[in-house]
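Omission of a single protein chain aside, the complex is shown with its protein chains in their original locations.
Up next is chain A:
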């Protein structure tokens, strides 16, 4: 699951980089990034239907819920700031009638593009770290389980 997050963020970074280096039209770009019902046709045509932002947010939210259920308080605390950031980011998105975060008319603004890119890199780092952290946690817990199991 965490791998998905990594992949998504990586995709996001690539997307913005493409935008910056001029390969893609921002309308197309925002269409792939924003999942829109009416643009599905277009996306089909493009055939790269990576609707990236919302899945990322949802997966992250799902993680947090899971951590909450498993009473993993420390991990939850680590993830809460990002969750809050996601909520804030979505609340302060430009006026839009469809779900999505990026506005094709402003995304080419150097400030916003740079911000999005930076955001992508930061998240990538965060997800990478947490990926290893979860892996470690998994190893430790399964180790503990096996040792417990063995002792019995």
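One rule holds in what follows: a residue touches a chain if its C-beta (ideal position, glycine included) is under 8 Å from a C-beta of that chain, and two chains touch if they have at least 3 such contacts; residues count from 1.
Quick note on the criterion: contacts and distances are computed from a predicted model.
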- Note on the structure: UniProt lists the protein of the undisplayed chain, choosing from "Mitochondrial ribosomal protein S30", "Phosphatidylinositol glycan anchor biosynthesis, class C", "Immediate early response 5" or "SEC24 homolog B, COPII coat complex component", as "SEC24 homolog B, COPII coat complex component"
- Considering the complete complex, of A:65, A:87, A:108 or A:125, the missing chain is touched by A:108
- Message: Counting contacts across the full complex, list the positions on chain A that touch the omitted chain.
- Response: 19-20, 22, 24-27, 94-97, 104-105, 108-111
